[in-house]
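As you look at this complex, bear in mind that one protein chain is not there, while each of the others sits in place.
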Amino acid sequence: MKLEIEIADKTLSIDWEENDSIVKATIDGNSYELTLMSPTSNVYTLLFNNNVYELSVETNPLNNTVKVADKVFTTKVVDRRQRGRKTDSATSGTQAISAPMPGRVVQVLKNVGDEVKSGEGVVVVEAMKMQNELGSPKNGHVTTIKVKAGQTVVAGEVLAIIE
Amino acid sequence: MKLEIEIADKTLSIDWEENDSIVKATIDGNSYELTLMSPTSNVYTLLFNNNVYELSVETNPLNNTVKVADKVFTTKVVDRRQRGRKTDSATSGTQAISAPMPGRVVQVLKNVGDEVKSGEGVVVVEAMKMQNELGSPKNGHVTTIKVKAGQTVVAGEVLAIIE
Amino acid sequence: MFKKILIANRGEIAVRIIRACREMGISPIVVYSDADRSALHVRLADQAYYIGASPSIESYLSAEKIVNVLKESKADAVHPGYGFLSENAKFVQAVEQAGIVFIGPSAQAMEMMGDKIRARQLAKSANAPVVPGTEKPLESLEEALKVAKEIGYPVMLKAAAGGGGKGMRLVRKEEDLAGAYNIARSEASAAFKDATVYLEKYIVRPRHIEIQLLADRQGNYVYLGERECSIQRRNQKVVEECPSPINSAELRRQMGEAAIRIAKQAEYYNAGTIEFLADQEHNFYFLEMNTRLQVEHPVTELVTGIDLVKEQIKIAAGQPLSFTQSDIHLRGAAIECRIYAEDAEKNFMPNPGRITRLAPPSGPGVREDSGVYEGFEVPIYYDPLLSKLSVWAATRPEAIARLGRVLDEYAIDGIKTTIPFFKEILKQEEFIKGDLDTGYIERNWHPNKSDSTENKELEHLAALVTAIHHNINSKKVTTESNTTQKQSAWKLNVRAKGRGF
Partner (left out) sequence: MFKKILIANRGEIAVRIIRACREMGISPIVVYSDADRSALHVRLADQAYYIGASPSIESYLSAEKIVNVLKESKADAVHPGYGFLSENAKFVQAVEQAGIVFIGPSAQAMEMMGDKIRARQLAKSANAPVVPGTEKPLESLEEALKVAKEIGYPVMLKAAAGGGGKGMRLVRKEEDLAGAYNIARSEASAAFKDATVYLEKYIVRPRHIEIQLLADRQGNYVYLGERECSIQRRNQKVVEECPSPINSAELRRQMGEAAIRIAKQAEYYNAGTIEFLADQEHNFYFLEMNTRLQVEHPVTELVTGIDLVKEQIKIAAGQPLSFTQSDIHLRGAAIECRIYAEDAEKNFMPNPGRITRLAPPSGPGVREDSGVYEGFEVPIYYDPLLSKLSVWAATRPEAIARLGRVLDEYAIDGIKTTIPFFKEILKQEEFIKGDLDTGYIERNWHPNKSDSTENKELEHLAALVTAIHHNINSKKVTTESNTTQKQSAWKLNVRAKGRGF
């Protein structure tokens, strides 16, 4: 089998075959022969040159988190079918304030139209008893407020837009 | 939903409906309303009259093992499509010696044709460093030996037949 | 002895108390909110009563609902744990009016010590040293500015009703005081329904050292050594140890005796903790008293061999202590790490969510006090404490080595936790030398200094495992999405909710 994997700012091509628990792989031109077991779902134990490696994989919508020893890698399977990547649309003058974690909006400090300085608080979100004042990413003014106090928000949800 | 369940030599008819975590059931004519969660696969936490019950279910080929508190129940779903049950074929004069657990045959103590008394050793099976001498279930003679020393056997496998 | 105890709490401390009840032959009864329907404390209890919506204010903080459950369940006593109603004197009164035993101090002692300002006065009258600061609540921002100028920056704002770091703010410069004052009052109000704050001199590089006390209703007092709790983030402890790396037998005796003087002055009974700040010259100052079981009680239990929760219950049942000061011996060293659902790399940002894998360590010298299990959805509503991981060993260096071993064994996937942070701390020279103070994290934790050493082999293996994992799961996903449609709405509901039916 063949796949391309993005890891640590590189793209590695991997060509491998499996036979029982033996995996033979060519990774970025290097040959590997190793024993691979999965003692439990999402966990892989590798024996390579008699060294033991245990890796766990968490799959997120956009990428994977692979933990091994004390290292954490973010990896991504390159999708050949994807026609040309979307580049992050240059946000020019508009920037969003979004929730860094799930939580509840405690207070909205600004109104639409208010001027704000970079770092100045706009919304206070509470999760797990901790209040986080979320500041403006730039100098500008508030064009949109999408939430109100008491509302529950999910991670990444846009709370306000600054222009 | 409706099912009949065999438990403790009884057959109970169960008629239930679920709505979110609330289960309303009629069991053998008794009405129950309870909260049911499954914190992890095969484990069910029930709240009934504010009492907490945690049950685990293991499904075997023939039946289920349900553990709750220190009780262990063997349960079975009655299959309505099954046309008349097979009765255990009366084994008349012939009885088998089968392996009570997975293991390895260490020694075959008798040959085909040998006479044996009830309880007299026929095969020795070892599992987890323990040797078990499996005796004849009756007075008779050995008609078949199906295994030889060194062979691995699974639980329930027939080792010899006595007539 | 009691037959039934209601535990008015959740998470790891509810589980801890359930265990004590089980071992004493007492039936444990719990309460739960919507978010906790299948929480571990519910699963382990004999009975569980629903008390309302997920926000604590509608459930675990509702004295009225808890008292109703006490009556309905016919419990003999209530254990409040820490946090929530544990330091609410009105709750104590309501419980006692219902003829039920509160496992804790008298309402009077709680009220006296719970008010940080009265507690200071009481400590002074008990001839214990205190930190310079306001003797009464701040009336206004203007007063705060004035007092702060008098005693000199840095100063610390604190909630009068507070504890656990809520409503606390360190202010280094005059221009930061206004913002901090508002946030502290807002947090205090949210956490304790009381916005009152006061102000203290901030001692430079202080150590937080506290004395564990036990006092029975017959007037017997003992101290069970100290705990060093200097490693804090947001003024909340994250690593605690017993004994303190600095404490000599003599310093321990001085602090222990001062602590007992304070507790006696308040006619205190129950387990209790007198918190001190110690400066770099090992002078110590009374900070506050916690009139309840402390989060970090396991390290004291590991070193003294005394079960604090069982002692609380026995004291509440009217039994005198079965030992005196001379029976208490410290053996070895214990360290506790608070495993929080937080991303230490991102300023300890809370990180609630589903725990997809949970493999705690075991073996010699490990104690795990957890409130969660694999598959549990950690709610957004409560404290981020998942579990307390404690180790014991014959000496502090061995305990540190053991802690390193057990942290390496500990696997949690699905949410971020403070485990990687603890692993890093353990390697730091200041920690190993025991050179601790409450600014430790600010000074020593530099999360953005990421480990940039490249390891080609690990990268290759991680990429390979990603490929193999993708290969298995892309098949699974395809087949699952094909079959999901055939499943009942009920099953979809289970799937969507993850937990619960």
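Which chain is which? They are A, B and C, in the order written, and residues in each are numbered from 1.
Here is the rule we go by: contacts are C-beta pairs under 8 Å (C-beta built on N, C-alpha and C of every residue); 3 or more make two chains touch, one makes a residue touch a chain.
Everything quoted here is computed from the prediction, not taken from an experiment.
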Chains in view that touch the one left out, judged over the entire complex: A, B, C
Full-complex contact with the absent chain, from C:D176, C:E345, C:E398 or C:E457: C:E398
Full-complex contact with the absent chain, from A:N51, A:S118 or A:T143: A:N51
Missing-chain contacts mapped onto chain A: 18, 20-21, 23, 35-40, 45, 47, 50-52, 54
Residues belonging to chain B that touch the chain removed from view: 1, 3, 5, 7-8, 10, 12, 14, 16, 18, 23, 25, 27-28, 30, 32, 36, 40, 42-44, 46, 48, 53, 55-59, 64, 66-71, 73, 75-77, 100-104, 106-107, 126-133, 152
Contacts of chain C with the absent chain, listed as residue ranges: 15-16, 19-20, 22-25, 44, 298, 301, 305-307, 331-332, 359-360, 362-370, 373, 393-394, 398, 401-402, 404-405, 408-409, 472, 475, 479, 482-483, 486-488, 491, 494
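Rule of thumb we're sticking to: only the chains that are shown with their structure count from here on.
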For chain A, residues contacting two or more additional chains: none
Chain C residues counted as touching two or more neighbouring chains: none
